[in-house]
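One protein chain is absent from this view; the other protein chains keep their places.
We call the chains A and B, going by the order they appear; numbering starts again at 1 in every chain.
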Amino acid sequence: MDRQLSTRAKVGWALGGLAILVYALFPVAWIVSLSLKAPSDLSNQQFLPTRFSLENYREIFTGNASELFLSALRNSVGICLIATFISVVLAMFAAYAIARLEFPGKRLILSTALAVAIFPVISIVTPLFNLWRQIGLYDTWPGLIIPYLSLTLPISIWTLSAFFREIPWEMEQAAQVDGATNWQAFRKVIVPLAAPGVFTTAIISFFIAWNDFVYGISLTSTERARPVPAALAFFTGSSQFELPTGAISAAAVIVTIPVVVLILLFQRRIVAGLTNGAVKG
Amino acid sequence: MSSTTLAPGEQERARTASGRRPGLTDRAKAERRLGWMLAGPAFAVMLLVTAYPILQAVYESLFDFRLTDPDNRSFTGLTNYWVILTDWIWWRSLLVTLLITVVTVAVELVLGFGLALVMHRALTTLRPIIRTAILIPYAIITVVSAFAWQYAFALDTGFVNPWLNLGAFNWFGSFSPSIVVICLSEIWKTTPFISLLLLAGLAQVSEDLQEAAKVDGATWWERLRKVTIPNMKAAIMVALLFRTLDAFRVFDNIFIMTNGANGTESVSFLAYRQTISRLEIGLGSAVSVLLFLCVVLISALFIKGFKVDLSQARGEK
Partner (left out) sequence: MSEIKLEHLVKKYGDGFAAVNDVSLDIRDGEFMILVGPSGCGKSTLLRMVVGLEDITSGDLHINGERVNDKAPRDRNLAMVFQNYALYPHLSVYENIAFPLRLQRSRHPEPEIDEMVRRAAGLLELEEHLERKPANLSGGQRQRVAMGRALVRDADAFLFDEPLSNLDAKLRGQMRTEIARIQRRLGTTTIYVTHDQTEAMTLGDRVAVLRRGILQQCASPRELYEQPVNLFVAGFIGSPPMNFLPGRVEGDVLHLPIGDVPLPEAARAAATGHDLLIAGIRPELFEDASVLDRSRQAGGVLVDLDIDVTEWLGNELYAYVPYEPDPAVRAKLDELDRDLDGEGMRTQLVVSLDAQSRVRDGDRARLWFDPARMHLFDPESGVTLTRDEEVAARLDAENEDLRQGSLERARRAADRAVPA
């Protein structure tokens, strides 16, 4: 009796898991399917293409939309990597201090990070729009990197502090007794222990910068600095009568690929990074 | 009664356990200095990219200032606020924002809890797969999600109408269906984050408690309501706070799907339109400041009203 119930329960939970898979992947499958439709097929009003074609990808990589898309891709990758790097480096120092040292103002820093994280982006973008125009940062890489820090820095500080708090710092002492210099203790013991946390934080930061739309669309005007999400909104069809749907879908698939790759490789760490600070504090 | 002898003992243990040596004033001072030297730059950058712009916005909101007409900039005090607060457009956008916030957060909380329960109970072999799948909506670009949902419901490219036998129903032709699709996209993208937070909360409820409740004769539902949920209240409240504030900033989906048509404009969108499209810096700044005040108000409500312990919380989008 009990066994039967538990098998039934198992099947139930497995079905639930399947439902989650469908839930999570269905819209992604749809946009992939859409991107593989030939232009004539786009309006077939069906989920799957009747005729497969790579026409849309050709359009964004070599065709009319390529100028718009490739420059946007370059901007997005460059700006997001730089913003992520800066915020992770700054956050690393801050999180080390918060996790390891005793000084007044710890809570202030964490609360500030929290406040910045919940800050409405639009409230920042309005004054920046004006200021950037005056000082020439409008439509430049630094003009986006700086505001991106408001997105990536707070989360980096929180995530890293949570990770660093879990590092067994007494290992440093053990290493010293074992004959290590301060520097050796740091490099051989602390760095290997801290590296996964730093890496995970960088991934989460990157996701957030990669996702930005408000700054991208407000603080740029040309291909010089416009990132992909903003550029997608400016796609037009190759002719007046043709919809940009195909090109947009293909571009959307392309920018989703790095995200999916990172998730596939590091899903475990990303989940830990997203939740361990939130619950344990 | 044993306080006199225990206190030094505990002090010693605390000291040796952390390896720190408090009280050595020079050392403590040096530690403070080092702490601020390390954390200072990050702190300064955070202030610079938020506190400065918001102060600037407050300042600019007091002027009548159009970028197309910079010579006629003039101080008008609170006139901009008066103009906004007496205009139906502001109130409508606020209501739309609140509607989207309430609907999405409510649905996400229930759905997210369901997902968390499934993930919590799922077979260990399935768990990594589910976890991977669920991270995809979380990490996908909001704009991409918006396009995917828009195309699915669009008249020309969409498969939803034929599937639901709705003929030529235009989802983006009027207010209600537009909001439905906008909410769907929001919910799809952000539920995973809530569910991961709730999953972490679930994992903190000890299995012993569940078993004790089982022995005490509680049904599955009673265990959920009386044991599980009360014990993960902190996680729920934190998830709720962050999602509420996040939903309140809704912008990307509206921009892509309706561009504010049919009265689907949110507060963020209104601020964007005033500043960036119409170059009404003064008015736009005032909307931004109002939006900021709304966020502060919501946070205060949560923290005071629901007693959310922010030390448990973490900045997260």
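Methods note: a residue touches a chain if its C-beta (ideal position, glycine included) is under 8 Å from a C-beta of that chain, and two chains touch if they have at least 3 such contacts.
Since the model is a prediction, treat every value here as computed from it, not as a measurement.
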item: Options A:62, A:111 or A:181, residue touching the unrepresented chain; value: A:181
item: Where the missing chain touches chain A, by residue; value: 168, 170-171, 173-181, 184, 188-189, 192-193
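Here is the rule we use: only the chains that are shown with their structure count from here on.
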item: Geometric centre distance via CA averages, chain B-chain A, whole Å; value: 16
item: Complex contact set, residues of chain A against chain B; value: 9-10, 13-14, 16-17, 19-21, 23-25, 27-28, 30-31, 34, 42-43, 45-47, 90-91, 93-94, 96-98, 101-109, 111-131, 133, 146-147, 149-151, 153-155, 157-159, 162, 169-170, 173, 207-208, 210-211, 213-214, 217-218, 228-229, 232-233, 243, 245, 248-249, 252, 255-256, 259-260, 262-264, 267-268, 270-271, 274-281
item: Chain B residues touching chain A - in the complex, by the definition given at the top; value: 19-20, 22, 28, 31-32, 34-36, 38-39, 41-43, 45-47, 49-50, 53-54, 56-57, 60, 67, 114-115, 117-119, 121-123, 126, 128-145, 147-149, 151-152, 156-159, 161-163, 188, 192-193, 196-197, 199-201, 204, 234-235, 238-239, 242, 245-246, 248-249, 251-252, 255-256, 267-268, 271-272, 275-276, 281, 284-285, 287-289, 291-292, 295, 299, 309-317
